[in-house]
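Only one protein chain is missing from this complex, and each of the others stays in its spot.
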Amino acid sequence: MSEAQMTAGDLRGALADGPALPRSIVSMLDVTRPMLEHCFRMAALLEQAPRTSCAGVIAGRTMAVMFYQQSTRTRMSFEAAMLRVGGHVIGFADPATTRAVGFYEETLEDVVRFTAQMSDLLVLRHPETGSAARAAQCSPVPVVNAGDGYGEHPTQAMGDLYRIHKHFGRVDGLTVGIVGHLGWRAHRSLVMGLSLFGVRLLVLEPPGSSMPDDVAQLLRQRGTAVEMCGGIGEILARADLVTTLGVYHSNFHADFDDKANVASKQSTPTPDNYRITAQAVAQLGRPIAVLHIGPIADHIDRALDPMPQAHYFKQARDCVWLRCALLGLMLGRAP
Amino acid sequence: MSEAQMTAGDLRGALADGPALPRSIVSMLDVTRPMLEHCFRMAALLEQAPRTSCAGVIAGRTMAVMFYQQSTRTRMSFEAAMLRVGGHVIGFADPATTRAVGFYEETLEDVVRFTAQMSDLLVLRHPETGSAARAAQCSPVPVVNAGDGYGEHPTQAMGDLYRIHKHFGRVDGLTVGIVGHLGWRAHRSLVMGLSLFGVRLLVLEPPGSSMPDDVAQLLRQRGTAVEMCGGIGEILARADLVTTLGVYHSNFHADFDDKANVASKQSTPTPDNYRITAQAVAQLGRPIAVLHIGPIADHIDRALDPMPQAHYFKQARDCVWLRCALLGLMLGRAP
Partner (left out) sequence: MSEAQMTAGDLRGALADGPALPRSIVSMLDVTRPMLEHCFRMAALLEQAPRTSCAGVIAGRTMAVMFYQQSTRTRMSFEAAMLRVGGHVIGFADPATTRAVGFYEETLEDVVRFTAQMSDLLVLRHPETGSAARAAQCSPVPVVNAGDGYGEHPTQAMGDLYRIHKHFGRVDGLTVGIVGHLGWRAHRSLVMGLSLFGVRLLVLEPPGSSMPDDVAQLLRQRGTAVEMCGGIGEILARADLVTTLGVYHSNFHADFDDKANVASKQSTPTPDNYRITAQAVAQLGRPIAVLHIGPIADHIDRALDPMPQAHYFKQARDCVWLRCALLGLMLGRAP
């Protein structure tokens, strides 16, 4: 059967025809390679199926977004995905609209437990590392971690890997450059995900920063080849793809009111040795894919935008489809 | 016919097969006992019907949420309910996103009248007592009061009564403990609702506080048995169920910007004589139901959470189904 003729029932059947995801997605450590590959297959299938079939995958299920930190992409991506597969969305984009802020300072656990009574799945972004694990622990419904402090951001990593898989047709065998601290949540999750495949990592940590112990240990355990690099040139010279969060980053523990976070903003531009320029990419004389999860600061030269090497916008699009698959697998598998 | 086989048409027929609700729900005084009992029946029916039938109850109608005060549960509960019965949701969770705040300071009446042009029903939370009545007065579409200052919160009371009815199989004959000031909006509405049944009320007002005149007068008129208690022990000893808002409470007149409200937060813990502890409940040697509308502060010992006596999470779940019934009755009755 061609994908363009698939019904909602066919899609639900296909979802069931592969490994189940864990109840909650807190860490990339929860996700196995077969699960990831099933997500990739389903994302591709959903993208090619008629929109009306896609809208029948999840009937009458409700996702609650609980965003205690700012988000441009992740929240909208989850919402677009949930609506696209036929579900409903409730929740909050700003905790100041809830009782979590102000007189009551309602605990995360209570907001989780009460919100779970009104929904079938929670998507949580929160400034505290470990908050998603705490939520998953006390929630009667599945929890998806959409970023917890300096912890993880697993669905971002899954979406990124889907883009990589889609572009290269594989993940195995790729040489992957990573610029930025591997203790930043999206990077930590991505590296955990990459380590499920046979990749070589070229890592450029910010000046004075080094790979966190937990990441280093996992990579050793999984036998992933890692090289620490001294500059962006080394990465561009050898990588099939490079993803960067730059050298400076927002404080992941910051909540909406953290003026200190904004005040801490570095006016110093990213050092040249950490910037990806259009010229450097163009001069390579061989293909390379530049990924970025956004927001994009000065560590990517925006002259790169129209070049085929720039994958960040396609990446955001693929993340929606990956999340369609994820939500379908978590909520819409045929019984 | 079994509930599990009911179609959307069956559900619409069942909605029509009972007393109509008033056009707007501003106060529990607007709601009669037969209306309430029809809501309970419909809530149960909707919960047991297939989700797809439930989603066909309201076709293409739009609810607007207008929240001028913070809310964790009420707004999400209404939204989840409206989506579950097939409707759409628009509105605002923070008035600062509208013209009601800032240069124009658009009046409540105008926001109501304009929003009503774009929707079929308004759900209003507002810091001013009487605001919901004002809104219902000027709105061309039905208004549901989701909390007005120190006035009422009728749908919370309806949901609470549904939980009570569901758990005990009846409301008549129950002895109901209430901790907190009966002038707080959820308590006022609940007492008004309870007075439609043959209940005995055991009331524990905060230190120095007494029952508001309007509540006292209504209870006299309706012949409801009321005893003022001096401590939580008296209530636990005799009540079938107890609900509490504690001794301290957020200022219900506060809007989003009221820093004084937060600053007024009592650091003093709730006196023992007003706290419900897991130990006290466990030692009763007989069943009791502990309700709470949330947010839960220190007046409930959270060791109670996993005990069968704790009903607050189930209560939040039942409130969604009660609101499904309410919205169905207000917008989806078969012609």
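Note that the chains take the letters A and B in the order they are written out, and that residue 1 is the start of every chain.
Criterion: a contact is a pair of C-beta atoms (placed from the backbone, for glycine too) under 8 Å apart; a residue touches a chain by one contact, two chains touch by 3 or more.
In this text the structure is predicted, and so the values were computed from the model without any measurement.
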- line: The one of B:Arg51, B:Arg99, B:Arg170 or B:Arg302 in touch with the missing chain is B:Arg99
Query: Which is it among A:Glu47, A:Glu79, A:Glu106 or A:Asp120 that touches the chain not included here?
result: A:Glu79
Statement: Across A:Met6, A:Cys54 or A:Ile178, the one contacting the chain not displayed is A:Cys54
- prompt: Which one, B:Arg113, B:Arg200 or B:Arg238, makes contact with the chain that was left out?
  reply: B:Arg113
Message: By the contact criterion defined above, which parts of chain B meet the unshown chain? Give residue numbers in ascending order.
response: 59-62, 64, 88, 90-92, 94, 96-104, 106, 110-111, 113-115, 117-119, 140
Task: Using the touch rule from the top, list residues of chain A that touch the missing partner.
output: 51-52, 54-55, 67, 70-73, 75-77, 79-80, 83-84, 93-94, 250-251, 254, 256, 261-262, 264-265, 294-297, 313-314, 316-317, 320
